[in-house]
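The excerpt is restricted to a subset of chains, each kept in its original location.
Letters A and B mark the chains as written, and numbering starts fresh at 1 in each.
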Amino acid sequence: MAVKDSLNAGELRDYYDSADDINLTPGWVDWGQHGAPEIEPFLWRWSQVEPLVLKSGEVVTPDRDVERRTMRLATPGLQRGTTHTLLAALQLLLPGECAPSHRHTPTAIRWILTGEGAYTTVEGDKCAMEPGDLILTPSWTWHDHTNEGSSPMIWLDGLDIPLVHYLKATFFEQFPEDTQPVISEGDSVRRYGAGSYRPAWEQVDVPYSPLLHYKWAKTNEALQNLAGVNSSPFDDVAIEYSDPVTGGPVLKTMTCWIQMVRAGVHTKAHRHTASKIYQVFRGEGYSVIDGKRFDWSQGDFFVVPSWAWHEHVNESGEEAILFSIQDTPIMKSLGLYREEPYVENAGNQPVTSRFEG
Amino acid sequence: MAVKDSLNAGELRDYYDSADDINLTPGWVDWGQHGAPEIEPFLWRWSQVEPLVLKSGEVVTPDRDVERRTMRLATPGLQRGTTHTLLAALQLLLPGECAPSHRHTPTAIRWILTGEGAYTTVEGDKCAMEPGDLILTPSWTWHDHTNEGSSPMIWLDGLDIPLVHYLKATFFEQFPEDTQPVISEGDSVRRYGAGSYRPAWEQVDVPYSPLLHYKWAKTNEALQNLAGVNSSPFDDVAIEYSDPVTGGPVLKTMTCWIQMVRAGVHTKAHRHTASKIYQVFRGEGYSVIDGKRFDWSQGDFFVVPSWAWHEHVNESGEEAILFSIQDTPIMKSLGLYREEPYVENAGNQPVTSRFEG
């Protein structure tokens, strides 16, 4: 045993007390191996979420007091996050409303779920929001949302607020007016949206992707094209949105995926130190996360915590499409990304329980 | 005067001779400032080129003796190049023919001009050749061309042969068979062609762009989109094809541009240490290169040598579209790229002569 017996109990207590007096703590405590994830995988059903999101329109107005009207996906065990690094929330914007202009160091994405007629302005570029679109509002970019349509608009916000807060790097600023001036409409798409082409003379002088808006039609085209030729054993047809200038992830702290689990596919399980938040964009199926089965269908959200085994299954006759945000870039930048396949049982976990919600 | 008079003429001659005997040469000779380009700008008319290219089909067969049936654009003053670093040539492939499979360290692009029904296979991926398509065959990739259609196929080959030859790095190898096995059809497009999306799990382990084929429809979409929002003073609406993984030029030694000179546009002149070879894909207009006017219309080719002043003019009522290859990546990689605007005369050169061809 490591603790010597040269000091008696009282002397030992005195020793610890005198260390405590000058803010020293004994370090002979193992920091532990990486045990079970402290947060549990979880799932939110759209059928339950949507009414409450719609009702939030009766509760609060997105003015300068609240800035945004959102309902956060609060994973059990976490106070202000959906994973330890990321936060997902549903934002509602009613016809005629405007979520006022501001900027903050946390980075955000918007994944458009329902409605039409609204737009987000990012650094002066007006981006029309349509279901399946991904809109980026990178760290410290001015942005505001306006609903000029006639129906409620709901989208998924994904942010790295827990990380930025942990790193004590949260800064926030309001724009002097409720909305920033619109300088252009869809310019980022027209300049960088066609794919592997770029304005030949432009120097990109912003520290983020000059493409801020990924339209669903193109995203779907990419997905369908890839589905014809290749797939991953763990994720089936998985596509990462990329920054046209660097070829890397669209954001420094988050990456976004669109993923098809084809009809009849049952992937192998693996785990990694990245955590993920999924939205079921289309179709139905289930995922097995750390041995628990999570059935999902269109509109649902679920979270795969860091280092949790996970696999995806589509027993329906239709393709299922999943959107996700992941903190992979954080882990890779800091040299902390790890991944391992589940090797027993032909790569699939025994299902030991089922999420009842 | 720098030469001293301490040695008389005979002694000086003896001195130079004894140096020459042991392969020393006096260095007191200025290496000169960058004077006028040693090669002149030049233009080839499609109306003259096409019949001779078609006739080459009667002269030679693309078998293992000749490998390729091409007619090279030989700029006056250069023996084996179109610029000092690049070579452009027209390749003809008749119905039923196959240009046999090989690979070489010079890098090549194929810019498809006329015909249908042919394809290039690059490292096993079959790429259908259609006018306006750009196909890459990077350094040391296996490639062959087959015409399964019913009409002659003509395309522009662009290569860095003069550079690679100068650098004594030319290697060449024949594939054991006339054609390599086709493993996939259009996979590079289906995996990387949709734009800023990439297969999430793939590690690109080749030292070149995993996208080998840029289809005209997408290229044109990029061009039309950009035309609506931005333009360069020197090149009007200029787009650089890019590598989806790096965001940089598609090749290490050459970059490719598609460029629209809109109706009524007259650009400013500038010059740079990169050289360019243009093909007029659509429309008509003229360029002024070092004070000489070069009128061009659909199908023509012209060369802008290194450090030559140049500007483009479209006085027609229709857009003109120019494709080009340029050696810019070489100059930038080696720290030798320079560019300067023409400042006199409001940025436009006086026209002092006209190319008669």
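The rule is short, and it goes like this: contacts are C-beta pairs under 8 Å (C-beta built on N, C-alpha and C of every residue); 3 or more make two chains touch, one makes a residue touch a chain.
Predicted, not measured: the structure shown is a model, and the values here were computed from it.
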Margin query: For validation: placed chains = 2, all identical. Expected total copies in the complex?
Written below: 4
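To be clear about the criterion, only the chains that are shown with their structure count from here on.
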Check: Between chain A and chain B, what is the gap in Å from one C-alpha centre to the other?
Finding: 43
Item checked: In the complex, chain A residues that touch chain B -> 184, 187, 189-202, 209, 211, 214, 218-219, 221-222, 225-226, 228-230, 232, 234-235, 238-247, 250, 257-259
